[in-house]
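A single protein chain has been omitted from the complex, and every remaining protein chain is retained in its original position.
Per-chain residue numbering starts at 1, and chain names A, B and C are given in the order in which the chains are listed.
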Amino acid sequence: MPTTTTRLRVRYAETDQMGVAYYANYLVWFEVARTDFLRHFGWTYREMEAGGVFLPVIEAHCEYRRPARYDDELVVETSGRLVSKVRLTFEYVVTMAGQTDVVASGYTAHAATDPAGKPCRLPARVHEVFA
Amino acid sequence: MPTTTTRLRVRYAETDQMGVAYYANYLVWFEVARTDFLRHFGWTYREMEAGGVFLPVIEAHCEYRRPARYDDELVVETSGRLVSKVRLTFEYVVTMAGQTDVVASGYTAHAATDPAGKPCRLPARVHEVFA
Amino acid sequence: MPTTTTRLRVRYAETDQMGVAYYANYLVWFEVARTDFLRHFGWTYREMEAGGVFLPVIEAHCEYRRPARYDDELVVETSGRLVSKVRLTFEYVVTMAGQTDVVASGYTAHAATDPAGKPCRLPARVHEVFA
Partner (left out) sequence: MPTTTTRLRVRYAETDQMGVAYYANYLVWFEVARTDFLRHFGWTYREMEAGGVFLPVIEAHCEYRRPARYDDELVVETSGRLVSKVRLTFEYVVTMAGQTDVVASGYTAHAATDPAGKPCRLPARVHEVFA
């Protein structure tokens, strides 16, 4: 499975009064990570949308193992998998930079749609990445 | 299962360039809904934290069926379930106000901890709600 | 000056590790408050955008006096003022529900544009509100 790595730092805005990163932000980091994944394979999600193909999320899941705190540097390992001609799944594993313990892990499932929201086939370039 | 209802309106801030509510915001709405759930049963998550018991999320899941748009009024139906003496699960169903079609549904699982992050028993008041 | 009132509760997601509402969220609350302002006068910002007029923010300002905390109920008093045929300003005063001490106050300035981002005149209905 093609895999890429994204690094990011926990922002103050992303913490909550428990002193840790608020749980919804992991889904934002997953989005940053899959943008990097696509960019790594030679194009961008921005170009894909410009080309009329959208990738809305149809399912998201996250398991939280250890808290992440303000200013922590995190590593998100992202791998992608073609589920069908119209569906794509990304898996994410978040660790603290320089450590192996898992902070969180999860996945998102996506269905390709046209600008009107109708299902459509993923572009050939996406198929090539997973070939 | 005890169940409560929360109403909220999609904020402009919560939309993205696809013209729909960004997927991570559903987890924020789930949080608003479970705060209401606890309040409905006579106390608040705020009091619970003041009493030294925290409810960090250990797992979150959401399935997205239909897009929600800016200014849409949404209804979140929330039900809670005691999984063990230290674990609690909430389930959420999001619909458009006045409609029955599901916009999204999901759950969050929580483990009670003390201020140091160590697992602890849920307060007796929580047990009573689910008795 | 036409004035409206909006009530909202501080979400857990909106707190930070200082235990108070994170400062950028006040701009989100200002947006919720001006959406209510427009709705109060018989139509909605949603309709305005559907009609091809956008109101991007060209300036935002906020002064923070007292912290707001999780689950606090806040009141935002919003007043609007027409600055020219294309410009509009909103002023906001945030207080804790049932109290008069100011939590924060600020303003946003807006310029009407068409869907392509070119300046355009505010709709007649907007002018009527401020007549």
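Methods note: contacts are C-beta pairs under 8 Å (C-beta built on N, C-alpha and C of every residue); 3 or more make two chains touch, one makes a residue touch a chain.
Remember, predicted model here, so these are calculated numbers, not experimental data.
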Touch criterion as defined above, residue of A:4, A:44 or A:89 at the omitted chain: A:44
Which of A:41, A:70 or A:130 contacts the chain that the document leaves out: A:70
Hidden partner interface residues of chain A, rising order: 9, 11-13, 28, 31-32, 35, 44-46, 70-71
Footprint left on chain C by the chain that the document does not show: 17-18, 20, 23-25, 27-28, 31, 49, 54, 56-64, 67, 108, 117
Chain B residues touching the omitted chain (full complex): 12-13, 15-20, 22, 24, 69-70
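One rule holds for everything that comes next: only the chains that are shown with their structure count from here on.
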Identity of the most central chain, Cα criterion: B
Chain A-chain B separation of Cα centroids, rounded to whole Å: 23
Between chain C and chain B, distance of the C-alpha-averaged centres to the nearest whole Å: 27
Where chain A and chain C are represented by their mean Cα positions, the distance between them in whole Å: 32
Chain C residues counted as touching two or more neighbouring chains: 12-13, 70
